[in-house]
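For this depiction, one protein chain was excluded, whereas all remaining protein chains were kept in their positions.
Chain IDs A and B follow the sequence of writing; residue 1 opens each chain.
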Amino acid sequence: MEEIIRMEHIVKVYPPSVVALDDVSVSFRQGEIHAVVGENGAGKSTLMKVLYGLVARDDGEIFVRGQPAQFHEPGEAIAQGIGMVHQEIVLIPEYTVWENIILGAEPAGLFGTIDADRARRQVAEEIAEFQFNLDPDAQVGEISVAARQKVEILKLLYRNVSILILDEPTAVLTPQEIPQLFSELKKMRDNGKTILFVSHRLDEVMELSDRITVMRKGKKVDTVEANRTTKQDLARMMVGREVIFSSRRSQHLYGEVVCQIENLSYRDPEGRQRLKDVSINVRAGEIVGVAGVEGNGQYELVNSVVGLIQPQQGKVLVKGIDLTHLPILQRRELISFVPQDRGKMGASVNASILENAIMLHHRLNPALSAWKGLLLNFANARRFTTDLEKKFSVNMASSDDPFRSLSGGNQQKVILGRELLLNNPFVLLDQPTRGLDVGSIEYVHEQVLAMREAGRAILLISADLEELFMLSDRIVVLYRGEIAADLPVESTSVEDIGMRMLEGYPEAS
Amino acid sequence: MNQKTISALIGILIGLLIGAVILLVQGYDPLATYQALFQYSLFGLYPLSTTIKNSVPLILTGLSASVAFASGPVNLGQPGQLVMGALLATIGGIYLHLPPALEVPALLALAMLGGALWAGLAAFFRQAFNMSEFIVTLMLNMIADFFTAWAISFPLMDRKAFSPMTPQIDRAGWLPDWGSFNSAIPVMLIAVGIMWFMFNRWKIGYEWRMSGQNSLFARLGGCEIRKNFVAVMLVTGALAGLAGGLVVMDGPHRFIKGLGANYAWDGVMIAIVANNDILGTLFYGLFFSAIQTGALGMELITNVPNEISQVLQAVLVLVIVASREATVAIMNRSAARRKARQRVVGHIEEKAV
Partner (left out) sequence: MRVFIGLITGMISGATPILLAALGGTFTFYAGVFNIAMEGMMLAGAFCAVVGSYFFHSWLMGILFAILGSLLLALIFVLFAVVLHTDEFITGIGLNLFAVGATTYLMRQTFKVKGVFADPGIVAIPSLQIPWIKDVPVLGQILSGQNVIVYLAVLLTAWSAYTVFRTRFGLRLRAAGYNAASLDSSGVSTARMRVLSLLVCGVLCGLAGAYLSLGYVRLFAENMSAGRGWISLAAIILVNGNPWGIALISLVFGFSDGLGLLLQGYNVAPQFTAMIPYIATLIALYFFSVRQKRLQKV
């Protein structure tokens, strides 16, 4: 197979001083499925973005089909037959499938109108050709995530791309949806397309790829043939040391029930039933993991517990106290909460680290008060922050630095530290390791297990089934707003949970 | 000198430069014009004290906008809150006859009350009906304008006057001058001081700031967003109202037509340039007051119409803000480029070895 893309000595530094790509040279062959692996922050996404023209490189050369190429924007790459499907699907929910597919390449009618009939026909033909099973007139906001991914791919095929770049495509799919995607990708390869596949999931990469390039901390480690390497080799190359893939949970006795979520039902303002009779109990020293495809009620569950949403029916009790109608401040005296989105809910990124660290403590911790509770005791606040820094190994320069100057992992440590130092009996964690590098993920897992040892009750929502299985004592599945499973972790498997996530209760066996 | 100050200075310089170009194009001598401008505002005790005196309503309305924007509510209603405060203070001054030691604080309190109530109206609409305070305060500005115009033309009109205005307020409510030092100034400074202290040292000020930066985060942190919203609107309305009261008590001692028209958008403008920083508001309030005060004198000497000051102000606002963001971006990008060059050079050296 001949070489189709060559990238030489690529350097990319994000302002002010983050080296994302450090002299990376790599080449891809025509008609292969080539995976680029590495942990979060290794540079694999950035490398593809540089190739695609989304991000400008600081140095290095790129050759496409032997010719030097310099793409300033995706349109130029597409013109050369290269297309990219992003991890975050960037479609327009308000438009239909066919409108999304033709956007930017619309068949024209008179005076600049869109020839809607021709467009619909072309899209339908393409869907049939690749056997994608989509309705061209469906509104993209209403279809499943896997379907949306197919729309993204179709968008590129509509423009006749022959080189497809996929960035973490399996991150949004359930275990059951992945094999179908893989078979479609293999069919495309057999038809002559080249597929570049960015991922950190080694099992999938081993199954799908012909060749694999490993990146670590902005450098390329090596490129190997898939059938001549092992998952262990790849992991070692990715992280630089031996990685343990097993669980470290200890066996112990659970305490009393700390959190009782009883018969929670919630209908949203548009009339859709988002939660139906959801009941979950969490005991002291227990981790209950919540699995589910995004959009099946997790958002409403978390927000009901924390107090942003008022469910129409049901109760939330912590330590016997009915929180259902209490304001957020009072709930937070019992509930520690690490939200899904650091930037939107967990912190104020432009404020200083100190200001982020003391939130809630400013009201609940008497040491931070001065003068009859009106003033903040800044000296103590500073001490508190430094204390947090030490206890949670936060790598920071000064408490007055803006929060956004911290890396993702350190930001999460500050948030975790702030919440844990509240010493609450119940801890609610929503995707706590999303977007973190392997080191930080390990750290968070350690902390979660330590909380468990210390006897706290933990409710953990996560999209990462491996993580759930590693940490949880029990797993609960949310499907269409209802509990579709509530099982001790030993009595189930990843495939079983994946099935319930997709289909609810299994068929009667 | 830190990044903030550098970018501000660059912005001011570029703004003045553009102003100079505009003057040149019109056929005026920029150097002479600027010299006259600053001579009539800063060089000398009388110009300086006039500038500081004129800066009082600018700084107070700027403070009102700064604190509001930094805490979340988009309070664009300073013009309306100012005139309502002025009106209430005038009414008090006409009907209350107390000794000066009591009259002055009473009128100031009424001024703050007037502004707070007018802002409170917008806060009410937001809390009860979810109506955007952005639009409501803007509409209330126009309504307040017309309402006060009616008030001074009919019920409160001074029958002896030739044009719509109220009778003078009680002599006890006139703010005295201590030499060339105006007594409105300490009032303004106290207000700035209190606001700074409250915003930066009080717990509630912390909550306001966090609410303004990320209201969801503040909510999850137990902050009572609704209560804080109303409180901020009332406080910032009071500040604008105070400015109105001071204008009446310190200047014409009655509510005349067009009062406060000059201070229409200046408060917002100053807050924007100062990036909602309280001390920055103080500085820029003085700065823009210098431009406005100097412009009148400048016209006498150089024949440049004083309205050019309005153009200069607008240019300065745009340029200072743009330069602030551009400077940060440029500094970051050059730091990044330096680092990239290190890497490239480093690798060339490695290969050579």
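Everything that follows uses one rule, which is that contacts are C-beta pairs under 8 Å (C-beta built on N, C-alpha and C of every residue); 3 or more make two chains touch, one makes a residue touch a chain.
Here the structure is a predicted model, which means the values were calculated and not measured.
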Of the candidates B:95, B:129 or B:178, the residue in contact with the absent chain is B:129
Contact residues on chain A toward the hidden chain run 54, 73-75, 78-79, 84, 86, 90-95, 99-100, 103-106, 108, 111-114, 155, 159, 268-270, 303, 308-309
Touching the unshown chain, chain B contributes residues 26, 125, 129-132, 135-136, 138-139, 141-143, 146-147, 149-150, 153-154, 265, 268-269, 272, 305, 307-315, 317-318, 321-322, 325-326, 329
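The working rule: only the chains that are shown with their structure count from here on.
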Per the touch rule above, chain B residues touching chain A in the complex are 201-204, 206-207, 209-210, 213-214, 216-224, 329, 331-333, 335-337, 339-340, 343-344, 347
Contacts from chain A onto chain B in the complex sit at residues 9, 11-17, 19, 22-23, 58-59, 306, 308, 327-329, 332, 337, 339, 344-351, 355, 358-360, 362-363, 369, 373-376, 378
